[in-house]
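Before we start, here is the structure in question, set down as structure tokens.
Excerpt of the complex: some chains, original placement.
Going by the order they are written in, the chains are A and B; count residues from 1 in each one.
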Amino acid sequence: MAKSILITGGARSGKSALAERLVQDIGPDPLYIATAQAFDGEMEDRIGLHQDRRGPEWGLIEAPLDLTGALAQAGTRPCLVDCLTLWLTNLMLAERDWREEADRLAALIGTLPGPVVFVTNEVGLGIVPETPLGRAFRDAAGTLNQQVAGRCDEVFLCVAGQPLKVKPHGS
Amino acid sequence: MAKSILITGGARSGKSALAERLVQDIGPDPLYIATAQAFDGEMEDRIGLHQDRRGPEWGLIEAPLDLTGALAQAGTRPCLVDCLTLWLTNLMLAERDWREEADRLAALIGTLPGPVVFVTNEVGLGIVPETPLGRAFRDAAGTLNQQVAGRCDEVFLCVAGQPLKVKPHGS
């Protein structure tokens, strides 16, 4: 069975850079599955920065919504999914049933022919968001992260660019 | 001396589920000490969800304010206190002296005849809250968590459903 890894952490904690290193260590011909959509200049800048850092050897699939389709399409190539939190945002904005999509994704992990590294965000460690939408998103993100972490072989928490292994763990 | 455990983490990080497993591993006849008050539909739904997950073997004490009284009443039964952050919220809303209550709780841990697992929330890892009340709550929650963690035998941080032991630790 191909290896699956989840990398979580806060904003600008080094998650994507770690994920890129892990995917390239796994094998050649890596594939970047981007869930980002460039709504505005801020996001365009961020996407451009990530593309510049990755080399020309990376393939690219854009999958703002159909993540499971993109993973199925990837075959045995090592994949980097960046990131689950944006995918969730896209699903919610498109009024798709994110629980169903999360279940489908979780079921897929462990059956994929190729290795995959997922990047996600921790968003639940601040004070309670003021809006119902903020709370709903925070709860959905936590639920999705738990589901994916439960199915992945390894989980890392990125802290100030340093990876901390939380699964498997010794305690 | 009976064992005491603190489980902390973000929203929807799997804290309560971990706490329930730990309490049931400790021994039979577990007691759930609920600090939640159902102010609104959102909270009612969450309470119902937690009750459904726990089995009928669990006893229940509701203790929105008098947590130390509830713990004293529990005797040697293994207790799950869910959660300290809501207890703090209730104390602050009722304009009780939360520092005094926190001191009393901290003093009680280590003297209890039965084992206890506390659940709490990390709320201090976002940007600085905009309101003085938000900042005061965040500071109070951090202070309470430090006090309880200092007195407990074991502390776990839940990340995406995975427990990470932070006390005792090797470093």
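Here, a residue touches a chain if its C-beta (ideal position, glycine included) is under 8 Å from a C-beta of that chain, and two chains touch if they have at least 3 such contacts.
Since the model is a prediction, treat every value here as computed from it, not as a measurement.
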Of how many identical copies is the complete assembly built, when 2 are given in place?
-> 3
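Everything that follows uses one rule, which is that only the chains that are shown with their structure count from here on.
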Determine the centre-to-centre distance between chain A and chain B, using the mean Cα coordinates as centres, and give it in whole Å.
-> 30
Which part of chain A faces chain B closely enough to touch in the complex?
-> 6, 8, 10, 120, 122-128, 132, 135, 138-139, 141-143, 145-146, 148-150, 155, 157, 164, 166-167, 169-171
Which positions of chain B touch chain A when the two form their complex?
-> 9-14, 42, 122-127, 129, 134, 137-138, 156, 159-165
